[in-house]
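Read through the structure below, which is laid out as structure tokens, and then see the notes.
Yeah, one chain of the complex is gone here, protein chain that is, but the others are all in their spots.
For reference, chains read A and B in written order, and residue numbers begin at 1 within each chain.
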Amino acid sequence: MPMALIELHNLQKTYRVYQKKEGLRASIKGLFKRTHKEVQAVKGINLEVEQGEFVAFLGPNGAGKTTTLKLLSGVIHPTSGTASVMGYTPWERENDYRRRFALVMGQKNQLWWDLPAQESFRLHQQIYGIDTQQFQNTLDELSDLLGLRKLLSQPVRELSLGERMKMELTAALLHSPEVLFLDEPTIGLDVVAQHNIQQFLKYYQEKRKITILLTSHYMKDVAALCKRVVIIADGRIQYDGSLSGIIDETTNRKLVTLQFANPITDSLLESLKRFGDIVQQEAPRVTLEVTRDDVPAMLTAILDAHDIDDLIVEEPPLEDVIADVFARVSKASDEEPSLDEGS
Amino acid sequence: MATVTSGQPYHGSRVKTWWTILKISLEERFVYRGDFALGTLMRFLPIITQVFLWYAIFAASGKSQIEAYTKKGVVAYFMLTMISRAFSSMPGLCSGIALQVRDGEIKKYLIQPIDLIGFLLITRVAHKLCYYVIALIPFAFVFFLCRGFFENGWPQASILCAYFLSLVMGFLLGFFIEASLGLVSFWFLEVTSLVFVYNLLNFFLSGHMFPLDLLPDWASEFVNLLPFQYLAYYPAAIFLGTIPPEQVWLGLAVEACWLIAFIIIARVMLNRGIRRYSGFGG
Partner (left out) sequence: MAGYRPSYLNVFLTFARNSLVRDMSFRTNFILQCISTISWTVMNIGFYLIVFQYTDSIGKGTGWGRDEFFVFLATTWIINSLVQTFFMPNAQQFSELIRSGNLDFALLKPIDTQFVISFPRVDWAALSNLFMGITLLFYSLYQLTTRIDSPLVLDWRAILMYPFYIACGTVIMYSVMITLASTSVWLGRNQTLYNFWFYITNFSRYPMEIYKVGWGIALWAFFTFLIPVLLVVNIPARIMARPLNTMTSQMWQLACFAILATLLCFLFSRRVFVRALKSYRSASS
């Protein structure tokens, strides 16, 4: 079977973190003897990504998404495990590999602060050895797509956060990478800028058929762009599949919203509690969370007993489902036996 | 957040705040322990080259004394300037203030009832105290080893008092001069060059590089009019006895005048600067 474009086998990364205790006395002690803790940022990730896929890594802060991307970019070495991207081992940092991929990190700037972006781009051209004509073509295309024409000659420090992010994206794509890693690209941006960047990424990926790995904790990024979602929490992959699949797999609850024709009484509410939990209540509507299988029976019973003006049955919001997954995972990890406390 | 109730004396909670700030600053210093251990040892290194240079100068000159200094006296001088500098040098003070003004952190001093100069002074005291505590043993050890260079031994009690007073004033003078420089950043953002020029002047005119007695007369007169000599030269000269006892207290009085002048300058600059800053509607 041909190897996937990106393959990770049991990738692990453990950090040693020195602990600082509170208080003056402890600080003085810290001069002579330090305690440290082993933190497993990535606990064993197995993943395969084919060429042309657009995959999202979703997960709470500290889940290991960024660490995974950094391992794939060769920025850090793993503690154990293997990875291969386009046939290269990332942390060997071969020039050939580095010329074929790009990493963009939200809120981190690599462009020269005091100079126009144009100058930083020219530097990129030299470093990546991009042919002049091709460089100009690519730059024109990108600046048109992102609406950056007029901003190219302004010092980067004068640009807004959104504009700077677009410049970073441009810089990353100038050498036409085949693989693009995006680490929280829309973090801290306003809604319009986020939308712009999402649109751009969607268009660019479809046109160029490049492989993109995106990390985010914004649902909107993911929903807009990716068919495949990988949930990473507590250093492990918790789920790998389609977005809608998350709901099917992780929850069997549905939200039922009832709009009553008559005023809602306390006894009515009591009777509703039989079927499920009351999630929201704003007369004349009541929203219940009900187990999927109970829904038909519940509806029959209520429609028989009461006058209903409106009825909505829907999936719980994706954010809530995912937040549940995260919460469940972090609870499980709290109960794990504690790791080495060495000194 | 703690509030001052009518029953609590205002000064009480103020002292508590200063104490907390002091504690936090001390903690902060201890965090980077690698930094700490090396830094203390390293302060002795430049003296070594000075000693060799001056020995070579004496050797070639054939003289046993240059101005008021014998070969050993010069070494004693440089060791003493190390102590004076431990009191009067304010690394990062000037550029720290400039950075705060540039980044707009100054705003918090407009809102919170904390005085910028007072706060900086307390944190600086904390840093210095912390440094002295750690450095005391290595310093004492080195001075004990090198006691042979101090040919005149300990000065009289009254001169010794004057010496300690000059050290404390040197600390305050150094602080207020550099604070004033930093406060210039309310008007001119780029103070780094100013800091460099100040450090340059400081290095030569404070006696850090060579004993000011070696200057030709015309230069001496000029340098005596400046406050820099109190940051390194003056305390050392007091201890070594190269200044006649009657003049010691006179010199300290002049130093006190300089100190008061810079306290006022710093105050005025802070007030004017804050008014100017908030006037910008930042």
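As a convention for this text, a contact is a pair of C-beta atoms (placed from the backbone, for glycine too) under 8 Å apart; a residue touches a chain by one contact, two chains touch by 3 or more.
Treat the numbers as computed from the prediction; the structure is a model and nothing was measured.
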Touch assignment to the omitted chain, from A:K108, A:R149 or A:K227, lands on A:K108
Among the options A:E53, A:E163, A:D183 or A:D221, the absent chain makes contact with A:D183
Answer key for B:Y132, B:F196 or B:W249 versus the chain not shown reads B:F196
Sole touch to the unshown chain from B:I24, B:A56, B:L160 or B:L250: residue B:A56
Given B:P46, B:P138 or B:P245, the correct residue touching the omitted chain is B:P46
Touch rule applied to subunit A and the missing chain gives residues 15, 62, 66, 70, 73-77, 93-99, 102-103, 105, 108, 110, 112, 114-115, 119, 122-123, 126-129, 183-184
On subunit B, the omitted chain is touched by residues 32, 34-36, 38-39, 42, 45-46, 48-49, 52-53, 55-61, 63, 66, 91, 190, 192-193, 196-197, 200, 203-204, 209-210, 214-216
